[in-house]
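Provided herewith is a single structure, encoded as structure tokens, for subsequent inquiry.
Removed: one protein chain of the complex. Kept in place: all other protein chains.
Here is subunit A:
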Amino acid sequence: MIELKNISKTFSSKKNKEVVALQDVTLHVKKGEIFGVIGYSGAGKSTLVRCVNLLEKPTSGEVFVNGEHLNEMSTDQLRQARQNIGMIFQGFNLLKTATVYDNIAIPLKLTGLAASEINERVEKYLSIVGLADKKNVFPNQLSGGQKQRVAIARALSHEPDVLLSDEATSALDPETTDSILELLLKINKEFGITILLITHEMHVIQKICDRVAVMENGEVIEQGNVIDIYSAPQQQTTQRFVSSLFPSEFPSEIFDDLQKQGPIISLTFVGTSADQPALSVISKKFDVHTNILSGNIVQLKDKPFGKLIAHIQGPKDETDKALAYLVEQGVQVSEVSNNG
């Protein structure tokens, strides 16, 4: 649905200093999926989404949306193409001087929609975002979450194939963030809208994304299914993002002490293996004691994913058997060494 081929973007500022914001980025977002891009501040995420609708013109590389080559379009063609690409922003970007209703109706009118259809669309999408009762209110009287809902309704009212989201939840509190993410999930399911979202929060990725790309210094350093990235992050930055959810640092003295009495292992549970009480089973079945040092289970979009750091105490042959049993149960097991 969205194809970015070898996109590079260099900003040249006044002092002849060049900033390379994107460097040879290639991404393919499939029809109907929710694709997340995560990275720290300044990684180039905003520049990347803005290249998709050419708000930012890439220095080199090609952009295809829905099979159409956007770089080669005339201004008029690009305007048409943009009507098919919705976008929402961290700052909502609503008209302050217009009601909720007009905020949705005005762009529809300006894109040439028949007057009879405008009313219908506004009502329909306001009720989808759950704000049918707020249509005569001005944005200043709305909460952040409600403003973002209006912005989402405004984007949806053009019935686009693609929705771009630039940190749409970053200005919102955790609860409101969740409700907006659920709304995005719902419109993805109900209307089949492909969503490309960028964020700096793992929480957003795990809650609604199918696939994720990690960006650093203008480059995509790793991408894949969310579950794969979670269970086996390759790059250091990715590992940092993942371990922010699964804190696993101990004072090295404690670590050394424990290691003398048995292995410290990291257990990764994916899907159903996450709901099994595997650790209590092994301490019953074998002559071992287990002690959970840290751990967390997170709910990914469609399956739970858990990671535990545990200490297993017992005779060597028993702990080996216990570990083998865990592997049999579909748990990924690896021994943790002191430095990480």
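Please note the rule applied: a residue touches a chain if its C-beta (ideal position, glycine included) is under 8 Å from a C-beta of that chain, and two chains touch if they have at least 3 such contacts; residues count from 1.
Please note the rule applied: contacts and distances are computed from a predicted model.
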One chain isn't displayed here; going by UniProt, is it "Periplasmic nitrate reductase", "Fe-S cluster assembly ATPase SufC", "Gluconate 2-dehydrogenase subunit 3 family protein" or "ABC transporter permease"? "ABC transporter permease"
Given A:Arg79, A:Lys189 or A:Arg240, the residue that touches the chain left out of view is A:Arg79
Decide which residue listed in A:Val20, A:Ala98, A:Ala132 or A:Ile297 touches the omitted chain of the complex. A:Ala98
Taking the full complex into account, find the residue in A:Tyr40, A:Phe64, A:Phe138 or A:Phe255 that is in contact with the omitted chain. A:Phe138
Quickly run down the residues of subunit A that touch the omitted chain. 53, 55, 78-83, 85-87, 89, 91, 93-98, 106-107, 110-111, 138, 140-141, 151, 154-155, 158, 164
